[in-house]
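This structure is in structure tokens; I'll ask about it shortly.
All protein chains but one are shown in place.
The first chain written gets the first letter, and so on, giving A and B; residue counts start at 1 in each chain.
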Amino acid sequence: MKFKTVQTLQKIATLIDAKFVGDQDFKISGINEIHVVEPGDIVFVDHPKYYGKALESAATTILINKEVECPNGKSLLISDDPFRDFNKITKHYYPFISSKESISASAIIGEGSIIQPNVFIGNYVTIGKNCIIHPNVTIYDNAVIGDNVVLHANTVLGADAFYYKNRPEGFDQLISGGRVILKDNVHIGASCTIDRGVTGDTTIGDGTKIDNQVHVGHDTKIGKKCLIASQTGIAGCVIIEDGVTLWGQVGTNSGITIGKGAVILGQTGVTKSVPGGKTYFGTPISESREKLKELAYLKRLIREEKKR
Amino acid sequence: MKFKTVQTLQKIATLIDAKFVGDQDFKISGINEIHVVEPGDIVFVDHPKYYGKALESAATTILINKEVECPNGKSLLISDDPFRDFNKITKHYYPFISSKESISASAIIGEGSIIQPNVFIGNYVTIGKNCIIHPNVTIYDNAVIGDNVVLHANTVLGADAFYYKNRPEGFDQLISGGRVILKDNVHIGASCTIDRGVTGDTTIGDGTKIDNQVHVGHDTKIGKKCLIASQTGIAGCVIIEDGVTLWGQVGTNSGITIGKGAVILGQTGVTKSVPGGKTYFGTPISESREKLKELAYLKRLIREEKKR
Partner (left out) sequence: MKFKTVQTLQKIATLIDAKFVGDQDFKISGINEIHVVEPGDIVFVDHPKYYGKALESAATTILINKEVECPNGKSLLISDDPFRDFNKITKHYYPFISSKESISASAIIGEGSIIQPNVFIGNYVTIGKNCIIHPNVTIYDNAVIGDNVVLHANTVLGADAFYYKNRPEGFDQLISGGRVILKDNVHIGASCTIDRGVTGDTTIGDGTKIDNQVHVGHDTKIGKKCLIASQTGIAGCVIIEDGVTLWGQVGTNSGITIGKGAVILGQTGVTKSVPGGKTYFGTPISESREKLKELAYLKRLIREEKKR
């Protein structure tokens, strides 16, 4: 997430009441999670195990719970609770704004697009040309929708990431300020849920078609021309490359990658990353051919066992 | 799907700019997919493998991409892209009509039926007597609902079939013009999705009860007095005979048949058609007794293997 205008180290330090290391006018242009940081960004780290990764990342300001040596050309924000203060910054620059109307006056809706009754469209949503948004759809703030997109009834774009820190007193949510981006020609079935990114975007590529009751987690990237059948659940931070087919009721772990053109058969649990161009089946996941051979051997073993 | 009035071969040929074989006044009364065609219907075929099936079907007009010999008493429409032209005919005779109001003025709602707030009811929907439609339900155009039907909140009847032709430039959707039909005494839980048929109907039989978050695909026929538990996903073109029980999170392949009175245990993947009167479990599906025996043998094998 980028700020609307560039901020200074001192200004952010004052906002979160933190000590800082670096020039008071050091420029800060945004705030992001470690996997999507760019120069100008703040990143946060609260465990010594990840200090190195955060300090060496592309981020140029590190919000950290120990006063370590500041890398060259970077700055530090020292906080006793970086997670809390990261949330404080997100809340300040990306506040939740409640809506009085079903369709926000700040939403932009392209020529030829049809919005059916009972739809909710939040603040600063952009919808392209010749889209159809069916009844009872909910589109949270800041979503970006391309041309020729169809959203079937009761689908939800942009609910919060399911991302919590376990504290003794309760789960503490990492506040989501990211977006949902649907490229041109995407079709989404009825009653799907596509979560926003935490700080980045959840993106669905051009021409991808999704059936009913599919869940897509935060910050997941789905490629072009994929087919995703009903009741499939894709976790957060997943990468699905172009031309992938997921049949019904597939589930995935978070953070995995499914290679280009892979086919995942129904009810499979994608427990790890898999290369493209092949067909997979089962939980834990195997190549479909291997799995079928295994099942056949197993039948033979059992038949022989029965004879004894 | 039948046209409102009978059309002629010449009129349809002009609409799609196709050559025709047969009398220019040859009567055409509707358009259907191969599995539901009747005399008077147009059917389409675009692969030589299926020419015979289409030409010998009950359909009397064949929309085809080769000038073959015309069967007796039938007519042909010759097109370089029958799929595209089938869609053109559907769009012309069954256009999507956007709605200005939450409840269409053309909807018919029977005596004693309660429509709760925030419901969407599309054009030409018929609802019988003494029904309850709970809040945020979406009913697409042309659905037909019997008496004493209950639809729980946020359920969607009549979204498009998930049916695409894979073209090099992208997935091309077969436009759905079919209906959803719910017979008397059907109960549907919250957040279910029942897709319309492509050209035919998706039908749920008298007295069948469906739990929350169930998906039913296009053109599927569910019999009388079935019980379908939560999060089950039934694909398109499935036949479920009377008195079938599906427990939670069951999934099915498309086109299969589940016989009368069958019981399918939770999380089963119905990978093929199964006869009625029995209990089934597992993915791929087996008779439950057989599956349990297999699991027991397996435990014994593993116990012995451990001893070695």
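Just so we're on the same page, a residue touches a chain if its C-beta (ideal position, glycine included) is under 8 Å from a C-beta of that chain, and two chains touch if they have at least 3 such contacts.
For clarity, every value in this text was computed on a predicted model and none was experimentally measured.
S.K.: Of the residues listed, B:S176, B:S191 or B:T271, which one is in contact with the missing chain?
M.R.: That would be B:S191, which touches the missing chain.
S.K.: Would you indicate which residue among A:T8, A:S113, A:N253 or A:T279 is in contact with the undisplayed chain?
M.R.: From the options A:T8, A:S113, A:N253 or A:T279, the contact with the absent chain belongs to A:N253.
S.K.: Which residue from A:G146, A:G217 or A:G266 sits in contact with the chain not drawn here?
M.R.: Only one listed residue reaches the unshown chain, and that is A:G217.
S.K.: Spell out the interface residues on subunit B facing the chain that's missing from view.
M.R.: 114, 116-118, 132, 134-136, 150, 152-154, 185, 187, 189-191, 206-207, 209, 211-213, 225, 227, 229-231, 248-249, 266-267, 295, 298, 301-302, 305-306
S.K.: Of the residues in subunit A, which ones touch the absent chain?
M.R.: 96, 98-102, 118, 120, 136-138, 140, 154, 156, 159-160, 162, 164, 170-171, 173, 191, 193, 195, 213, 215, 217, 231, 233, 235, 249, 251, 253, 267, 269, 283-284, 294, 297-298, 300-301
Heads up, the rule we're going with is that only the chains that are shown with their structure count from here on.
S.K.: As a quick test, compute the distance in whole Å between the mean CA positions of subunit A and subunit B.
M.R.: 32
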